[in-house]
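Apart from one protein chain that is not included, each protein chain of the complex appears where it belongs.
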């Protein structure tokens, strides 16, 4: 921190198990990746090379190394995993990760319909060689999954070997755990939290209001993902209570600033 | 491409006549232009220096050279053409392009009311010296042009010498070929396509849903414009079917991923 301010919450530090932030890189150039690292390497835990962008981004290998050397975990978006899977290229996918020197993988079924047992087998298989995140929730708008199903799937995926389970929202933030207007499915989320430890879930929260909602509900050290590169620092100010929306989160209740000022005056 | 994946559509390669992508540069610095080139020079065909931004952007000449050296065609936004025209400075405009070493021009009437014959004469005049794009459609919200008029204007402008005709949408994507909410004017577009060959049209499509709509209708090699620099790579993943929204476009019908996996298992 650049200066001292009282009543700032304790943040976990890297490598984190809670309070993770995952950034969505959807095709940054090397220099743009360096910009992110320069301003935020202490804040970013994971970078996801979103959907199939790794197929066409130039200097891919150099970018992966750049992130890893800055202590940031890199992985490829789940949609690419699904693209390999549906083409019968599962083995190619694992070879690709090894070739790229990537130690983390996402197993998802946001675009395809996968038997859940098969998904768990795939997680189990991947988890032997990779730190594996798995994602629950469809990418399609209007698909409603029953809260019990969410809970059971997340539980089974963690048992199958997932390091964290990701709650789907897309880059846009209007499916999965959110309504089409972007507001949180409150009852769904609280039912999930009855069963799954909160530190085991990474919530995709691309919109600011969604980040605020989760921080207000679950505290500064909630795991959040799909953050745009230029929203990293603003997100951290939300976590720390130095932005309007979370300003009072760590202050004593009913603090009256006028009395604080009067008191300071009297002291002089 | 960084790795092999089956069922990826064949993309045209530069210099393209179809499958063009036009990026809107609304004041990038030299280094930001280099970032775009580094990540996407193989994908970007045209860069438009949007509206009148070229009037005030520093290092304009250097930026134009930078793009041209990377094999990217640069031109100035149509609004600037109109700004010269309405001031009686048409000759100054042509001198400016020559001075800047720009070989491509846009003739438009999005902000002014121009007799269509006069517009076609201007296209004819410009086309003698420059690769000329012309744009159809008003920038004003709520202005409805009859589909027959769209067809006739586009036809006449191509005959007058336009290389491609641009269908107007603005940076915001809510006028011209789109409704105020950004959704496509489906019947207008299909009527245009009855008469005008699709490769002769460059559709402005700044919003992701608009890009998806055109790719789903007209395939991976549709001409799209007004793309934001950081949306170039995501757009290419849509074209290639490695993003959720176009995931199944090039896959065999009714493919069952569970059967694909079972089959792969049995092989072992």
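Chains here go by letter, A and B, matching the order in which they are written, and residues are numbered from 1 within each.
Methods note: a residue touches a chain if its C-beta (ideal position, glycine included) is under 8 Å from a C-beta of that chain, and two chains touch if they have at least 3 such contacts.
None of these values were measured; they are calculated from a predicted model.
The chain omitted from view is touched by exactly one of B:18, B:70 or B:114, namely B:114. Residues of chain A in touch with the missing chain: 1-7, 31, 34-36, 38-40, 42-43, 208, 230, 232-234, 236-237, 240-244, 247-248, 251, 255, 257-258, 260-261, 263-264. Contacts to the hidden chain, counted on chain B, fall at residues 26-32, 50-60, 79-80, 82-92, 96, 110-115, 118, 122, 139, 170, 172.
The criterion applied here is as follows: only the chains that are shown with their structure count from here on.
Separating the CA-averaged centres of chain A and chain B is a span of 33 Å.
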